[in-house]
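A protein chain is absent from this complex, but the other protein chains hold their places.
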Amino acid sequence: MVKLSDLSAKNREILERQDVELPSWAFGNSGTRFRVFTTPGVPRDPFEKVSDAAQVNAYTHAASKVSLHIPWDLTDDYDALRKHAEDLGVTIGTINSNVFQDEDYKFGSLCNVNPKIRQKAIDHHKQCVDIMRKTGSKDLKIWLADGTNYPGQDSIRERQDRLAESLAEIYAELDDDMRLVLEYKFFEPAFYHTDVPDWGTSLVQCQALGERAMVVLDTGHHAPGTNIEFIVAQLLRVGRLGAFDFNSRFYADDDLIVGAADPFQLFRILNEIVAAGALDEGSPVNFMLDQCHNLEEKIPAEIRSVTNVQEMTAKALLVDRDALKEKQVAGDVLGANDILMDAFYTDVRGLLGELRESQGIDPDPMRAFMESGYLEKIRKERVGGTQASWGA
Amino acid sequence: MVKLSDLSAKNREILERQDVELPSWAFGNSGTRFRVFTTPGVPRDPFEKVSDAAQVNAYTHAASKVSLHIPWDLTDDYDALRKHAEDLGVTIGTINSNVFQDEDYKFGSLCNVNPKIRQKAIDHHKQCVDIMRKTGSKDLKIWLADGTNYPGQDSIRERQDRLAESLAEIYAELDDDMRLVLEYKFFEPAFYHTDVPDWGTSLVQCQALGERAMVVLDTGHHAPGTNIEFIVAQLLRVGRLGAFDFNSRFYADDDLIVGAADPFQLFRILNEIVAAGALDEGSPVNFMLDQCHNLEEKIPAEIRSVTNVQEMTAKALLVDRDALKEKQVAGDVLGANDILMDAFYTDVRGLLGELRESQGIDPDPMRAFMESGYLEKIRKERVGGTQASWGA
Amino acid sequence: MVKLSDLSAKNREILERQDVELPSWAFGNSGTRFRVFTTPGVPRDPFEKVSDAAQVNAYTHAASKVSLHIPWDLTDDYDALRKHAEDLGVTIGTINSNVFQDEDYKFGSLCNVNPKIRQKAIDHHKQCVDIMRKTGSKDLKIWLADGTNYPGQDSIRERQDRLAESLAEIYAELDDDMRLVLEYKFFEPAFYHTDVPDWGTSLVQCQALGERAMVVLDTGHHAPGTNIEFIVAQLLRVGRLGAFDFNSRFYADDDLIVGAADPFQLFRILNEIVAAGALDEGSPVNFMLDQCHNLEEKIPAEIRSVTNVQEMTAKALLVDRDALKEKQVAGDVLGANDILMDAFYTDVRGLLGELRESQGIDPDPMRAFMESGYLEKIRKERVGGTQASWGA
Partner (left out) sequence: MVKLSDLSAKNREILERQDVELPSWAFGNSGTRFRVFTTPGVPRDPFEKVSDAAQVNAYTHAASKVSLHIPWDLTDDYDALRKHAEDLGVTIGTINSNVFQDEDYKFGSLCNVNPKIRQKAIDHHKQCVDIMRKTGSKDLKIWLADGTNYPGQDSIRERQDRLAESLAEIYAELDDDMRLVLEYKFFEPAFYHTDVPDWGTSLVQCQALGERAMVVLDTGHHAPGTNIEFIVAQLLRVGRLGAFDFNSRFYADDDLIVGAADPFQLFRILNEIVAAGALDEGSPVNFMLDQCHNLEEKIPAEIRSVTNVQEMTAKALLVDRDALKEKQVAGDVLGANDILMDAFYTDVRGLLGELRESQGIDPDPMRAFMESGYLEKIRKERVGGTQASWGA
């Protein structure tokens, strides 16, 4: 049975320091185009979302930042929100813009053929930068729903040029210690072409902007069969991996709990991260969840997501890299694979329990949270008002 | 230039008789999980939907039936609705049940582990059969959103058994001249397993029910790369192809205009249909559209869909089947393919224009409708009330 | 740490009895269309293949049958081959036909438009049945490369009818205790349509033949994203799952070591098998490997494949089915999923080591085999003659 003491001091530190940012919207209702199902007790405003997120951190010690979505998390008093967060032991992280839920954006936002709508979308991002100054956020994350549904609907090429211009105007607005991180997505909600469909496009646009523009890799945003850990390795290699949006999928952008659909894939991703030192102090990579829990309880689902990332990280840290290199050099295909699989098949839950106890928290975050009475409490308290639903 | 007179009498009759059923919900607003965009003038009740559908028929002479969705098209007076339709030259076609938009169906309907919810879903279908008696409909179409998001969430096997029991109870309710047509779908809104994911499952369930249970093939409901015309040919061969839901897709269930994404695929499908005689008088196959027009005008999009089906049918009717057979027997791969491609590359729009003129309508349905002033009229008239949106 | 004694007596027996049939061709060279790479010491005839297969069984006690491929494993003396196998503690299992490597089959075999070529292919299967009588084999496995590369090349529908006739003639040839098992494959080597592309087609053809015709599920033969465990559950439910061809894939029919690409998927498949009792005594399901080891050592790769199946089976046997059912009934999505994941994340390698020791073999089959000197021995001995390569 592997133990915490089996880890090197450096690897133990990595696990202790590991932090996964939580999306505020994961705590509200969400759904599919067919139905948004409800869950009793979900938050009604950004303050309640932050409260719920803080629970995840309290039981895992690995989720100290909360990502906001504008305008879903608009408030009159960001100081109060910031203070509310800090009182609960968490901070405000990335600011996510939203240019896909306004009637004006029917045919796109930063890529729209209409300059007035482009300007409106650019101005929304400037507003986001203002909010960043108030919340202390350093990353502006842009995911665009822009694209077309039918060939000919708009010019693929001209939209790309407009995107470059729009992004440049936003980038210019950033303070020197802020970054623009640009997410790509294979498809949805556009069904013919998407304006930022792949990492290559995000990279090309970031290269044109400058050094503080980085690519965001959402693990659910790829074509079937795509080797995601390859992209991780490549983006780390060229110094442009800015952030992860973690989730998992069997089909399209299913937004399931990270590690739920293919835990071995998550392990391979974290293996590339560990191998590249991207969990070391000062890494430019921000690790974030981006999940929409449609059917399951929100807070427990976030806890499970965080512990899944921790478990796969622990497994990746157990890979015997010297032995692996030796087998690779020898052309021992099975031997090299065995070393990786040995780490993956090792049960690290006890090791992580030890770590948590050393941090003064319960070794089993899920059980501890479920027994805490928090869910029962919010179900009672949060009656009346409008439940925050995805897009609300 | 190919002319109407180039068609055999039989093939001309096929084109004259061709009829594509329209879904009432195609005329309301629809969208994605990110946003339902609106269009001025969309219907506010089933009567207005039928009116719009009748426009499509008026300009194409090829869309004389309207499919209803229950409860979206619930009304107190089906006689009035039926009469309204008939006054406009159309009839009520298939009745589509809906067991996916009620909070009770969060974990499924006919497959739900809870017998009370299963019974509720069964009862809904009995209500649909009642409505069929009032509207004169002969087909009850069932598409289920049932499935699970996470491995272990429920038993795949037991859900299949429950499905069989539920369907048997519904099937028993049908009159002797009614059919149950069961649709399958690869995924969405369930993201781990879907209870009727493929034609094999729909077939197995239909076989257990009896002769009046048939499979529905929605052209957007398959895994990437699936050869849909093969399934068409196989289901026709075993006598279980009950109906089509026509639409098109580049990625998942995109619900675009049929023929928009891959016209050659639509041609190949219609080629199998023509070759099997499934457009002949008395064919058991019902041809229907099932599209959700998110960005484009509703009525024109339905007109385009109908004319796309007509065009690909005309091309399929032009295939020189004797020459094709000869090349096939000779093992002349390129020669055989060339015969098919020759038909596909032939421009049949003139031929169809001739056909329409012979039917007393404009040769160009789209232009004629756009110039008719109908859109302007409904935009003015349909102010106030609640626009029917997808799911409304 | 889970121990052998944690298993119920019944579950322990399942593990003890578990047997995975080995393909003779896995021990020869294999490759891609780009290159067949060689490995020193690979067999030069069916006797040497059986010898190598017997090694896998000697070190795992879970691979007592060898599957032959005709004509690759043609020999003048099947009695000698049978005796050779028995002397080494194994038996001859399934007979696999081959109607894809003869120039005559360029346009298909059992589906060919040419009746002479169809008859030749039928006769080959009759020859296989003769061989089965000599080897004591009970299953005739048919995988067809039949299909077309271009639309129009041949009639999809007529080929299906020809297939039915050809299979009927073969089925009639079987002894009463023999089965015909029919494999399906999504695509390759045909690139437009495949004559048996999915489980539905295999099922329909088997239903037409009779009770001793069963479907073969090759885990690498599906469209991207297909939920394979669903098909397993469905085929078990309708009593038509005859056999597995185990392997794994990231993209197409990659034929990698089973469990190598997605161990969690293999676990889910075995979970359905265990839940349905398909590993119980008398199960009609034959579990077989079908892998082509291109780059790695052949015998170790088969050992790893067998132990992967054993490990995922052990995990599936550890699922707490009562607790799982309870969570499912309660609609506790996360709770139910957690029970499954708990079993998956449990390290069962120690338990299987105990089992092997109780069977008198080394707890670590791979290490024991690698240290045995067998590889060195065959590399020396098998010099001269023609290495058996895939297709040789």
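Chains: A, B and C, in written order; residue numbering restarts at 1 for each.
The rule we apply is simple: a contact is a pair of C-beta atoms (placed from the backbone, for glycine too) under 8 Å apart; a residue touches a chain by one contact, two chains touch by 3 or more.
Quantities reported herein were computed from a predicted structural model and do not represent experimental measurements.
When the whole complex is considered, the residue among B:Tyr59, B:Phe250 or B:Trp390 that touches the unshown chain is B:Phe250. Taking the complete complex into account, A:Glu229 is the one of A:Glu48, A:Asp73, A:Asp139 or A:Glu229 that touches the chain left out.
Touch with the chain that is not drawn comes from one residue among A:Val113, A:Met178 or A:Ala368, which is A:Val113.
Annotation: of A:Phe34, A:Phe186 or A:Tyr374, A:Phe186 touches the absent chain (contact as defined above).
Of the candidate positions A:Thr38, A:Thr75, A:Gln101 or A:Thr201, contact with the hidden chain is made by A:Thr201. Considering the full assembly, C:Arg249 is the residue among C:Arg12, C:Lys65, C:His221 or C:Arg249 that touches the omitted chain.
Interface residues of subunit C with the unshown chain, by the touch rule above, are 31-35, 37-38, 100-101, 103, 105-107, 145, 149-151, 153, 186-189, 191-192, 224, 249-252, 254, 256-257, 260-261, 294-296, 390-391.
Seen from subunit B, the chain kept out of the figure touches residues 1, 224-225, 227, 250-251, 260, 262-265, 295-297, 300-301, 304, 311, 333-334, 337-338, 344-347, 349, 366. Taking the whole complex into account, subunit A touches the unshown chain at residues 106-107, 113-114, 149-157, 160-161, 186-187, 192-194, 197-201, 203-204, 222-227, 229-231, 233-234, 236-238, 264, 268, 271-272, 275-276, 324-325, 327-329, 331, 333-334, 336-341.
The rule we apply is simple: only the chains that are shown with their structure count from here on.
The interface carrying the most C-beta pairs in contact is the one between chains B-C. Where the sister copies subunit B and subunit C meet, the same residue numbers recur on both sides for over half of the interface positions.
Residue positions 106-107, 149-151, 153, 186-187, 192, 224 of subunit B each touch two or more of the other chains.
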